[in-house]
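And now, chain A:
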Amino acid sequence: MTSGSWLRLRATVAERGFDLDLALEAGERLAVLGPNGAGKSTLLGLLAGTVRPDSGRAELGGRVLFDLPARTWQPPHSRGIALLAQDPLLFPHLSVLENVAFGPRVNGLGRAAARARAEHWLSEVDATNLAGRRATELSGGQAQRVAIARALATEPELLLLDEPLAALDVSVAPAIRRLLARVLAGRTTLIVTHDLLDALVLADRALVLDAGSAVEDGPTEQVLQRPRTRFAARLAELNLIRGVAVADGVQAGPDLVLQGMAAEPLTTGEPAVAAFAPSAVSVYLDPPHGSPRNLVAVTVSEVEQRGGIVRVRADDHRGHKLAADVTPRAAAELDLYPGREVVFSLKATAVALYPA
Partner candidate 1 sequence: MKYLSLRLLAGAAALGLALTGCAGGTPATTAPQQPTQAPETSQPAAEATTLTVFAAASLTKTFTELGQTFEAEHAGVKVSFNFAGSSDLVAQIQQGAPADVFASADEKNMAKATDEQLVAGEPVIFATNVLSIAVPPDNPAKVAGLADLARDDVQLVICAPEVPCGAATVKVAEAAGLTLKPVSEEAKVTDVLAKVESGDADAGLVYATDVAGAEGKVLGIDFPESAGAVNKYPIGALAGSGNADLAAEFVALVTGATGQQVLADAGFGKP
Partner candidate 2 sequence: MTRTESTLPRWVFVMAAVGAGFVLLPLAAMTTRVDWLRFGELITSESSVAAFWLSLKTSGASTLACLILGVPMALVLARTRFPGQGVVRALVLLPLVLPPVVGGIALLYTFGRRGLLGATLEVMGLQIAFSTVAVVIAQTFVALPFLVVSLEGSLRTLGQRYEVVAATLGARPTTILGRVTLPLVLPGLLSGTVLSFARSLGEFGATLTFAGSLQGVTRTLPLEIYLQREVDADAAVALSLVLVAIALAVIGLATRRAQVIR
């Protein structure tokens, strides 16, 4: 394998239907998205050294992590890859400072030097004041700060983050996210997340996994603004309708052509998608006349209060699951309930068309 990439991984795990080829540049931060069972944990395990693939090869910074079945296999401790999990997993029998100094110590640093390194990283995560505490005495947010310091104190060549904010209280998560954004800058990182914001704030690039393979890969903004898979669309909270590019839009069924703005050049006859935000949808009981709008007849499946708006979920008869946001007042006037037949109407200017 010849590659100029910092990280290059190609691996198959037959038991889990996993087959992936992945490259990461030095300093690049990759968000890995995907439904449960898509292979995100397997990917982390392969890199951390806790999952052994049937075959494959991985290199990090010019070192071979594994090359199987040729029997090259670096154990986790000699990979230079640190892992930060959802749960901070601070060693409960050690103090905060001892936790952070653990990595430097086991990597051969002297007591004083390891302590200095630990103090430096504690200050980097604004946790100097916690140094003397026992790991069990910390709140969730404090513990995660310390866990970040502990992971970084080993100066890893690759940092793996496994849903680092998922277990935190919503009031704490933003501060930790900001902290991560700061300390991860320029650091080669792989972040597994379910959260759109994490992906946008912490990653330059997004990879969507499904059933063990990559289905989308590109700059985070693009993957999330122009989703091509249902999973990415749901994450980005966009309606997605797949079809074929035609002269005046995207043909999604014999009697459904969505008109919109071509966000990227389209080739007639090629697969294409139409994406639009739920807020761009208007809901009518009867099709309005004489309007240059896209109209989709649907059956309401769910009506859900979301703060100041009401999200109306509905099915058309072609297998598309669509959502519309309306005001509570409109929802009341329309008397929306599951099973009610309505029409979703959307302006062409609010529909983005691009190749699938």
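The candidates were selected such that all candidates are chains of the complex that A comes from, given by their letters.
General observations
What we mean here is this: a residue touches a chain if its C-beta (ideal position, glycine included) is under 8 Å from a C-beta of that chain, and two chains touch if they have at least 3 such contacts; residues count from 1.
Since we're looking at a predicted model, the values are computed, not measured.
Here chain A is shown alone, and of the candidates 1 or 2 it touches 2 within this complex.
Listing the residues of chain A that touch candidate 2 in their complex gives 48-50, 75-83, 85, 87, 89, 91-93, 102-103, 106-107, 150-151, 154, 156, 160.
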